[in-house]
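Every protein chain but one is kept in place in this view of the complex.
In this document, chain identifiers A, B, C, D, E, F and G correspond to the written order of the chains, with residue numbering beginning at 1 in each.
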Amino acid sequence: MKNRTWTVYLSGEIHSDWRDRIRDGVASADLPVELTGPVTDHATSDNCGVDILGEEPSDFWKDHKGAKLNAIRTRTLIANADVIVVRFGDKYRQWNAAFDAGFATALGKPLVTLHDPELTHALKEVDGAALATASTPQQVVRILGYVCRGTL
Amino acid sequence: MKNRTWTVYLSGEIHSDWRDRIRDGVASADLPVELTGPVTDHATSDNCGVDILGEEPSDFWKDHKGAKLNAIRTRTLIANADVIVVRFGDKYRQWNAAFDAGFATALGKPLVTLHDPELTHALKEVDGAALATASTPQQVVRILGYVCRGTL
Amino acid sequence: MKNRTWTVYLSGEIHSDWRDRIRDGVASADLPVELTGPVTDHATSDNCGVDILGEEPSDFWKDHKGAKLNAIRTRTLIANADVIVVRFGDKYRQWNAAFDAGFATALGKPLVTLHDPELTHALKEVDGAALATASTPQQVVRILGYVCRGTL
Amino acid sequence: MKNRTWTVYLSGEIHSDWRDRIRDGVASADLPVELTGPVTDHATSDNCGVDILGEEPSDFWKDHKGAKLNAIRTRTLIANADVIVVRFGDKYRQWNAAFDAGFATALGKPLVTLHDPELTHALKEVDGAALATASTPQQVVRILGYVCRGTL
Amino acid sequence: MKNRTWTVYLSGEIHSDWRDRIRDGVASADLPVELTGPVTDHATSDNCGVDILGEEPSDFWKDHKGAKLNAIRTRTLIANADVIVVRFGDKYRQWNAAFDAGFATALGKPLVTLHDPELTHALKEVDGAALATASTPQQVVRILGYVCRGTL
Amino acid sequence: MKNRTWTVYLSGEIHSDWRDRIRDGVASADLPVELTGPVTDHATSDNCGVDILGEEPSDFWKDHKGAKLNAIRTRTLIANADVIVVRFGDKYRQWNAAFDAGFATALGKPLVTLHDPELTHALKEVDGAALATASTPQQVVRILGYVCRGTL
Amino acid sequence: MKNRTWTVYLSGEIHSDWRDRIRDGVASADLPVELTGPVTDHATSDNCGVDILGEEPSDFWKDHKGAKLNAIRTRTLIANADVIVVRFGDKYRQWNAAFDAGFATALGKPLVTLHDPELTHALKEVDGAALATASTPQQVVRILGYVCRGTL
Partner (left out) sequence: MKNRTWTVYLSGEIHSDWRDRIRDGVASADLPVELTGPVTDHATSDNCGVDILGEEPSDFWKDHKGAKLNAIRTRTLIANADVIVVRFGDKYRQWNAAFDAGFATALGKPLVTLHDPELTHALKEVDGAALATASTPQQVVRILGYVCRGTL
């Protein structure tokens, strides 16, 4: 198994550094893991549709255009991932994160959730579909290390 | 097509009367529609796991047990539905609603979202996956009527 | 097999009476066939989106709303059909008919095309995916009769 | 994600230089994109069947042989693509382009359409299934750049 | 389980009375089994294509037309069957029977083969994919009875 | 939802009366549940292959014939069930029960396990795939009641 | 597309040199094609089961063991092929070839048949499922060349 690379999609919160911490942890441990994810620059993600395809007078269609462009990327990368990690922070509604979790679950992809314990009740259905629920990025790194290498 | 019954799953918010209004509208219009949905009694839904399978000292596992019992029902009914309607209200996180929307999308089920216009930006990814976005239950009834009967 | 009902989706041209002629033929022969299809009233089909969900200033989004509402119906009925018949007439572009043919083919549904011989070259890819190419509605009725009953 | 190559299938019109312009744009931007597509030499595509497998007295079977040979290539490449771009021009019926769009949609592939605004109404069902509708090849290049790199 | 009807497709040889014997056995035992199958009138099956869709000067296309019309029926019924029984006789090549067996296997349908022991070696790959190999119609009836009722 | 019948497959142990207790509970509660399962008469299940298809000198092939005949029934009924309940008792190896659990899991069927708490460690992988783990048949009946009716 | 390698499975007849001729043609034309296929040494293929896993007193089980070992290889390679070529010769029953053709068809793999014209009627169902029917290995090489390179 020394050549297998695991592809891990990091979905969810874009306002904290959790992706960087997982990336650093993966690099430090030299794990055979390729990390993918959505576009995490908020303005870019919001404006991509109108920027490329033309302005819209209504917010609904501006958002619609952008959301669909992003979906080209996110659905393809989720469908090609071995594992999906979904992070929920304490701000914003983050419905796209929960949407990704449901999408990945229906595809049969192993799901790992990452959130603070105070979100437990609100996230019970999402956690109920997950194979692991972590509260820190370091735990996610250890999960990936265990999954890839079989050691603790 | 006079004998075809459409099965429509109503996911999401459980604290307003939107399901009743859709049910009434469907009945008034005598549509060939069977409505299904999750358990909508909040306390029952929260406690089902521990009530049937035994108490848990930790909130996480109490929620886990309950969420999984509910998943037996919700995933089966979503997988057997022709159309999924997902309602987002203005309270609570409603991550399970977005999870259902993602789950249904990955199964290729037609998705209809129902929410107030002020949630447009927060729901752009979910709306981007939907075939219709309504703001009132009556619009959903009209959609179902149009889909079943082909008349406006 | 006396109880089996075959469900046949009739896609394509809405400006001639080919569906009626198939319906009459099926009724005359008393075939165990349930016919389904898109909404065939042109104005209704075009306006359904804005009529139910609100006006749009741009033609693109008006069409988009309508097309997606219609897709709730058409994709569900195609996915539930045993056989898809797609009719191409001599007017209009009828790209939705060809789209349906491709959609049905990828789902593994038996496809029957119906068109005049002068469209043969333009339709070669669609006919190449079909299990039969008819030039009259009566031939389609005979195909359905043969498929259901095994007699000529 | 630096090593991921996106495979993009370019379907549709073969009488303008849109494929070259996308190819040039992808090369200029040095995008990690592999472009595939049908055989675009008109005469070759029309004659392949009879040229390899023998003449046919009837046009129908000549076309049939050719269409099926082409389908070996097109269906395989579509099934192996990450994204499908379908171009509609202002000439010819281009039913094969719409067929490919329907085929790709049923496989769950992200679809991008490319056509002039005056075709909006005729293409509403196809656009309704697309995640983006562009009017210039340069927009398609920017979409691919955004999807691969996440920058505008 | 008293209401479950098992649908059993009987594929293969059309020149002996094995289907009648299974039908009689199923009727005698009053099994909840619906039997389906291809068109078994040889001339009808051979001529259906040209009879309905017009004569062909070449044998290849005459056969092609007929084979595809028959495929509308056979593939649909196989896809809708719970169990496939495939009979091989001692005459003719019966490649369609083996084709059906392979088709059903790839769909995950339980396969029962029926043939004389002297065909064992020639049919080893087909029998290798089967869940039972019978040598008489009466054994097939007993298999169906056991599967439906659980008694010998 | 008043007309929906849930189909529940009861897999596993055949030497205690757990199926009867579930059946009685379902009847008492008048649940819209149809129970299916394997052949539970031990001798019949063991001998079906050789009894119908002829004796075998070796135990391996005797078992093989029987196991495959049983698989016609079990795989079909599992594939047609909404929910799979798998019971593990304290005797015998019951590898077929665990096999059914894995088979159902890969099909995406909701799984409920039923066993005494002392088997927890030995069954951790199976329970890990289950949406509920019960220790008494009465709990299973309550689960089914909750799933069907939404009440405790 | 310069880096794409097409995988082509060569099924069927093992008593003539057709595979060598295709292999030579592919090599001469320097096509980006990887050819796979079953074990073509007749004695090895027949005896593999008993040679590795122990003798069997009955022919049926000897064949069964061998056929299943071969199926590990053949089903895996067919499932991983882009195109399936099935050759029928004039000797033997070759039911395994027709089985492979049906198996590949149900998986949605493009099928090419290769046989003399005198087998046309016997093979009509198999040819009816094929995207091309060739009568010489050289035609198959040209088909592969056209599919890979788009030139005649």
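Assume a contact is a pair of C-beta atoms (placed from the backbone, for glycine too) under 8 Å apart; a residue touches a chain by one contact, two chains touch by 3 or more.
Given the structure is predicted, the values throughout are model-derived calculations rather than measurements.
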Check the options A:29, A:50, A:79 or A:131 and report the residue that touches the missing chain.
A:131
Of G:69, G:86, G:101 or G:140, the one touching the omitted chain in the full complex
G:69
Residue positions on subunit A contacting the omitted chain are 1, 3-4, 6, 82-83, 108, 110, 112, 131-134, 139, 142-143, 146-147, 150-152
Residues of subunit F in contact with the chain that isn't shown?
59-60, 63-64, 66-68, 70-71, 88, 92-107, 117, 119-129, 133
Kindly note down the residues of subunit G that lie in touch with the hidden chain.
34-36, 39-41, 44, 47-49, 51-53, 65, 68-69, 71-73, 75-76, 79
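Throughout what follows, only the chains that are shown with their structure count from here on.
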Looking at Cα centroids only, farthest away from subunit B lies chain G
Chain centres from averaged Cα atoms put subunit C and subunit E apart, in whole Å, by 30
Between subunit D and subunit E, the Cα-mean centres are separated in Å by 40
Do you know which subunit F residues sit against two or more other chains?
108
